[in-house]
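Encoded as structure tokens, the structure appears first; notes follow it.
Apart from one protein chain that is not included, each protein chain of the complex appears where it belongs.
Labels for the chains are A, B and C, by order of writing; each one numbers its residues from 1.
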Amino acid sequence: MAESIPVEHADGHADHGGHHEMSFSEKYIFPLDHKMIAMQYMFTGMFMAVIGGFFAYAFRMQLAFPGINVPGWGVVTPADYNALVTSHGSIMIFWVAMPVLIAAFGNYLIPLMIGADDMVFPRVNRLSYQIFLLSAIIILASFFVEGGAFGGAWTAYPPLSTKAEYSLTGIGSTMWILAVALEFVAFLLGGINFITTAMNSRAPGMKMWDIPMVVWMIVIASILFMLSVGPLLAGGIMMMFDQQLGTAFFDPDRGGDPILWQHLFWFFGHPEVYVVLLPAVGIVADVMTVFSRKKLFGYKTVLYTAIGTGVLSFTVWAHHQFVAGIDPRMANVFTVTTLLISVPIAEMMFVYIATLYGGSITFKTPMLWALAFIFEFLIGGITGIFLGASGNDIYMHDTYFVLAHFHYTFYPIAIIGTFAGFTHWFPKMFGKMMNDNLGKLHFWLTIIPFNLIFLPLFVLGAAGQHRRIYDYQNFPELSLPWMQDLRQLATISLCVMLGAQLIFFYNVIKSWMSGPAAGKNPWRASTLEWTAASPPPHGNWPEGLPTCYRGPYEYSHPDHEEDYWPQNEPA
Amino acid sequence: MSARPIATTRSAAGMPTPRLAVWWVIASEIVIFGGLLGSYIMHRIAHGEWAEYAANTNTMIGATNTFVLLTSSLFAVLAHQAAERGDGKTAARFLYMTTGGGLVFLTIKAFEWTSEISHGMTITANTFWSFYYTAAGIHALHVIAGMIIMLFVAQTAKRNEDLHRVEIIGIYWHFVDIVWIFLFPLLYIAK
Amino acid sequence: MILNSVLPEASTYAADIDRLFDVITLLVGVPFLIASFLFFSFIFRFKKREGTPAKYITGTEHQYMKWIHRAHVPILLFDVIIVVMAVNVWYDVKQDLPEANSTVRVIAQQWAWTFVHPGPDNVLDTADDIVTINELHVAKDTLYHYKLEALDVLHDFSVPAFRLKQDAIPGRVITGWFEPTLAGEFGIQCAEICGIGHGLMPARLIVEDRAQHAAWIAENSPLSVAAGVEDESASERTRLAAR
Partner (left out) sequence: MTAEEHHEPSFYVKIWAILLVLLIVSVLGPMIGIKWITLLTAFGIALVKAYLVAVNFMHINLTPRYVVYLVTTTLVFMLLFFAGSAPDVMKEHGRNWEKPAWIATEAAYQAGELDLGHGHGGDHEAESGHHGQSEHH
């Protein structure tokens, strides 16, 4: 079905490998080239990240200094607060992490790394981005409709999300679920493209174990997404009907059940964590091997742990619902499966640390990000054990401990992983080198405030502070002076961190305009994308597509003179 | 589709790319219907009284529609068989007949729903009817999408171009048929 | 050790949960410290030096892999310990329902808590019930069942000092238990987002000695008082239904 999508612009579509001059709109607005679509995803994602960051700034200011007139937003009312929190969560996961990590890096890297000239379905690819853009516009537009944006948290538990008389955001709720559903459709289309491209279009000679890790990870992530999102798409339709038609799928008084939504949501929601984690892990694998001049320690081990984690992630979803009124006996099952996940993930982390052993490490900006990913994600991972243990989760559920935990996982994934990948492949994408000193300054000014934001929140969570409350002054136990100090520390750190991103944007624009030329392979890396020109032209290798002779991480091989052995170099 | 990327013509996984893709589409559709029908079955078992509501569905109409879809599936596979022989004209004719089958299916469905709605069995009457209209409605959307794509495929097949697409849309159509094979007992027979 | 330094332990199972937290902290903290130590020592030990090329290690050699595989044993062992302890605590707090001395009804709605205490007869749903808004009175060392309900959307009955948390689901009556061990006044929060007033649902929990509690019951039990509040909450419900 996918390849039969009606052709738009049927008369003027781009000729692959031909000499047809493309107009501006064909090249930049409705491109078929995978690299341009990747850039569209990348910059839409970054734009949404700025918005999500701004939202975080607005509600953190309210928490640190209750009732102040937040510069740039105004007074944060309770309705504002809920809308900001909800949109921050939804945007950062669905409109930042997924488009940047899966769609942008997937689109950019998969064809280049497997030695193909484009994705297998370029038109589906373009359609995928257009649907994604539409969904992003809808979620942003929901701030300007009557009642404002949806404020029922990114989990959208009914009946709050289905009944306008409870949420007071009738249109906003529907726009939220519509935007999310459209985003899923976009990524289903994109996912089919990634999977089939990586499965079928590999360069001659590239066997399964010669595929770079990041490609594998994006494919596994797409598969996880595809197999988990179905129930939630069905649930999304049910929710829209509940909102707009007055059905009662989630209304207990008329024969429905609100818990059903929670199952539909988390059956997707937990694999979703790994959907965004795996691409970041793949990026880190590529960056770490290049900058430590080492072969990845146990290529197949990493792969099997990723697949194992992916499969296990389908069996753990109800640990988000321990105290949500599920059958308490089920919690025991989900505790066991949840803690089992620690085995493959720990193995994966060990393997990454072992990759450093015996290396020759240079601390360029991408490497700093990759190393930071390992360390910060380690913290995120171990704090998950607290929450997976059912007995402890009774207390921890929905406190700031949970919040700090998943920011310690999602932040390394979505922000640190993205910066690692972006700074690593920037020379390929734009043909210019980034300024390393500015990059390092940006790194430290991001990493240190990040820890200062979320470490205090662990403490606040342990002290019993619950999430999504716009002002703790109503709770005597939670408005102690030391607590307010920690909140202010977190907020000020956040402001510093957001400000530091200006360095990044300055660096990108400056390097793009006037950075030194990068050449084909500035990092002396061995994977196929570095054999194409920087930036690669339309069709990637106009002189002929490469052939693959060996695995992706042959660094410092004793039989080879150079310390890297490109995949396309005949033996 | 004259200028397809070289990538599309490779098949390292041992299957032509379009056929591989349609199986992935089907996998993602299975979980969509699986989630919906799973939710329906849970409620159906929990609510004894739903059997009474289900008694209002018309088994004969359901059976007729099953017959129509099965027959259209036969046409689809015959179209594929003709396309394999390189006979694009026959393939196109069979595809039009398949599309016709879809049209008959939708017409019958329209009459059925009209009658049910006019008797007060609307989507909001109770949760059984909500599931009934949602499940059958999503399925009908797939039928419509399949028909539209099939008309495009038939257009090119008539000119003996891109005959491999006949098989692809056929596989998708059979999947839609299989979904109905399960909807039929779930909504019509189990009472 | 860790949790009770920021929060009192006011129920029988609070100490169990705190102990579980401490054990998990120890069991994940030690591997974390070891992993961090290795991580940083590798980073500094294998910094690029001219003339020292990187080793070629595929990660399939037994001499290296054994270090990865051996690490599984303690991790699995720690997992088992954590699972056993967690399930144990879970069984006590959520799954098992010990015999109660008394039962209270907790009703959550946008955006207030209604608490129904049994009157002097210690039986719920009788005329002498005491209904309060945003204030729950319980006696120390008495095992209570709570029957938790929600009238509109999801709420969550959370008493951090008790380490107690349970979602309130419309259409469900959920039963749980607690036994206060510490007299005093504690906070009750709503821990599940419930609309724009979610931040305005603080309630107070007052734990008294048995004698004091009995006095409070006696003082507030007059039927007229109870009926008055009952009417109020009933009219509130009508208003909600009308919306």
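The criterion applied here is as follows: a residue touches a chain if its C-beta (ideal position, glycine included) is under 8 Å from a C-beta of that chain, and two chains touch if they have at least 3 such contacts.
Quantities reported herein were computed from a predicted structural model and do not represent experimental measurements.
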| item | value |
| --- | --- |
| Where the missing chain makes contact, among the chains that are shown | A, B, C |
| Option touching the unshown chain, where C:R19, C:K55 or C:R172 are the choices | C:R172 |
| Among A:R60, A:R202 or A:H263, the residue in touch with the chain that has been omitted | A:H263 |
| Chain A, residues in touch with the chain not shown (by the definition above) | 227-228, 231, 248, 252-255, 257, 259-260, 263-264, 267, 314-315, 317-318, 325-330, 334 |
| Hidden partner chain, residues of chain B it touches | 13-16, 19, 23-24, 26-27, 30-31, 34-35, 38-39, 41-43, 45-49, 52-53, 56, 59-60, 63, 66-67, 70-71, 73-74, 76-78, 81, 84, 119-122, 124-127, 129, 164, 167, 170-171, 174-175, 177-178, 181-182, 184-185, 189-191 |
| Positions on chain C contacted by the hidden chain, ascending | 94-95, 97, 105, 124-125, 149, 151, 171-176, 230, 233-234, 237, 241 |
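In this section, only the chains that are shown with their structure count from here on.
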| item | value |
| --- | --- |
| Overall pattern in which the protein chains touch one another (line/ring/star/complete/other) | line |
| Gap in Å, rounded to a whole number, between the CA centres of chain B and chain A | 34 |
| Overlap residues in chain C, where contacts from two or more other chains coincide | none |
| Chain A contact footprint on chain C (complex, rising order) | 2-3, 6-7, 16-17, 20-21, 24-25, 27-29, 31-32, 35-36, 38-39, 42-43, 46-49, 52-60, 64-65, 67-68, 71-72, 75-76, 79, 82-83, 85-91, 93-95, 110, 152-154, 156, 158, 160-161, 163-172, 174, 186-187, 189-200, 202, 243 |
| Of chain A, residues touching chain B in the complex | 1-4, 6-7, 13-18, 111, 116-122, 188, 191-192, 195-197, 199-202, 206, 226-235, 237-238, 241, 245-249, 254-257, 260, 264, 267, 539, 545 |
| In the complex with chain A, residue positions of chain B that touch it | 1, 3-8, 10-13, 15, 17-18, 20-22, 24-25, 27-36, 38-39, 42-43, 47, 123-124, 126-128, 130-131, 134, 138, 145-146, 148-149, 152-153, 165, 168-169, 172 |
